[in-house]
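Right, I'll just put the structure down here and ask away after.
A protein chain is absent from this complex, but the other protein chains hold their places.
After this line comes chain A, so read on.
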Amino acid sequence: MCSLALFPPPLPSGQTTLCESNNELLSGTSTEDRPKQVRFTAAVITTLCVFCRTAFLDHSETLWMRSAAAWRDGGLTGLLTEITNSHTEVPKWLSVSSGCTLALLRWISSFHGSLFPHLTLSSEDMIAEFSQVLNWSDCVVRAFSWHPHTDKFAVALLDDSIKIYNPKSATTPTLKHRLQRSVAAVQWKPLCASALAVACQNCLLVWHVDPCSLSTRPSSGCAQVLSHPGHSPVTSIAWSPSGSLLVSASPVDTAVMVWDVAAESCVPLQRLGGGGVTFLSWSPDGSHVLASTPSTLFRVWETRMWTCERWPCVKGRCQSGCWSPDGSRLLFTVQGETVIYALTFTDAPGSRLYSVFIHASGDELIMLDLSASVGGEIQSLSWDPRGERLAVLLKGDPQAVDRPAIIAVFKTRTNPIFELLPCGFVQGEPGAEPRLMQFHPNFQHGALLTVCWSTGRITHVPFYFLSTGVPHFGLSGSPLLPRLQERPSAFANQSLFTELIS
């Protein structure tokens, strides 16, 4: 078990991480410092950088109008939430009593035994608590998603609008909908050019944005509204890799909803315990779904017959998780701990059944300590689609000045044995804090990490390397050395973790 101390030291203030090339992370003070060959290949990518400080939502509607809308959208709980939230405009007794009633209603509705403390949170706080975004509530970019097949992405902003950027088209469609509030997650449907699922406060929206359309404001008729009573706020969504199903989770609902989007029907997968579902992640091969709960428990669903395995954690709830590209390995982090756990699902030949490990025996859990001078608790994990780079967003320590939030990147290898090597830290401009990150799903020259910063800037950090698994057909214009991936001897004794073949 090793620590972040083995990493190269973080950059001095003012330096920005630009890219990885020739096996090291390059940095500079501005984009002008970028090496020429890097700028050449990254040209397409850097044009996508955007500033997203747009106008905030102004409260021009009257309380009465908002209450009526809340009643229409969210029923009694929606109305009560609206009254509670607008405590400046209503008499104190009304807001207090509606808040109490709301809390009572939530407690009653969650009749599953024990009282879970997260149910007393308002829905905004709940999204902020369970979101994969660091400090969701004041974050300009609230959600981000690359299209799984083409170079376009969707960005959800603080004013509840979603913008779609496509380098090949001049128009940037802006999606707005009456029900699109407090967007917690967005995701493009695989094997489809147009469908974008949005997790909102009261419902799920599935937008159908015609890629050939020149309209900048698709009408709300292009959006399908999927809602189920008691299933709000939605904090996490995941499409199946085959594009046929969509799962959604809400911290107040113990059921995971499996949606057949075209038919607008859903199947609730109800399991007692946990008090809700906060985070979902579908394995890239489509065979498993990770579902974490607000309590010290997470489940791994098998998607053939939709049965699940319970995995109790010791200390806190499962905060984040990601799957290896072949779906055989799950990395996850636990709130309150600074380690990454790995869970291996072995394949029986011919079928996707896995041998069940003895729970909590500790042997199969591989631990990786990140409690070094930088870092802190882990907010989210992201693994690039080839399984060669693992990005870890560390929360840092809000009290300590010298421990800001930072992204640590590891080199990983899954075959023949699971290995983690240090790669470096990704840092932004001074004062900018990483909030959200995602790898590009099909970057040709390695991996491309997209980071959304607290300043509202979205940057793309390319990692140029030759993949070990994929055969190479001459990469024209690539500046890389042919034997780049060969591990330098300097790193050989620095290996953070190497799995032993057992």
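We adopt the following convention: a contact is a pair of C-beta atoms (placed from the backbone, for glycine too) under 8 Å apart; a residue touches a chain by one contact, two chains touch by 3 or more; residues count from 1.
Keep this in mind: contacts and distances are computed from a predicted model.
**Student:** Between "GPI-anchor transamidase", "Nucleoporin NDC1", "Auxin-responsive protein" or "tRNA (adenine(58)-N(1))-methyltransferase non-catalytic subunit TRM6", which matches the UniProt record of the unshown chain?
**Tutor:** "Nucleoporin NDC1"
**Student:** Using the document's definition of touch, tell me which of A:28, A:243 or A:273 contacts the absent chain.
**Tutor:** Residue touching the absent chain, from the options given: A:243.
**Student:** Among A:70, A:83, A:102 or A:261, which one is in touch with the chain left out?
**Tutor:** A:261
**Student:** Going by the touch rule given at the top, which residues of chain A touch the chain that is not shown?
**Tutor:** The missing chain touches chain A at positions 147, 149-150, 191-194, 211-212, 242-245, 258, 260-265, 267-270, 304-307, 350-352.
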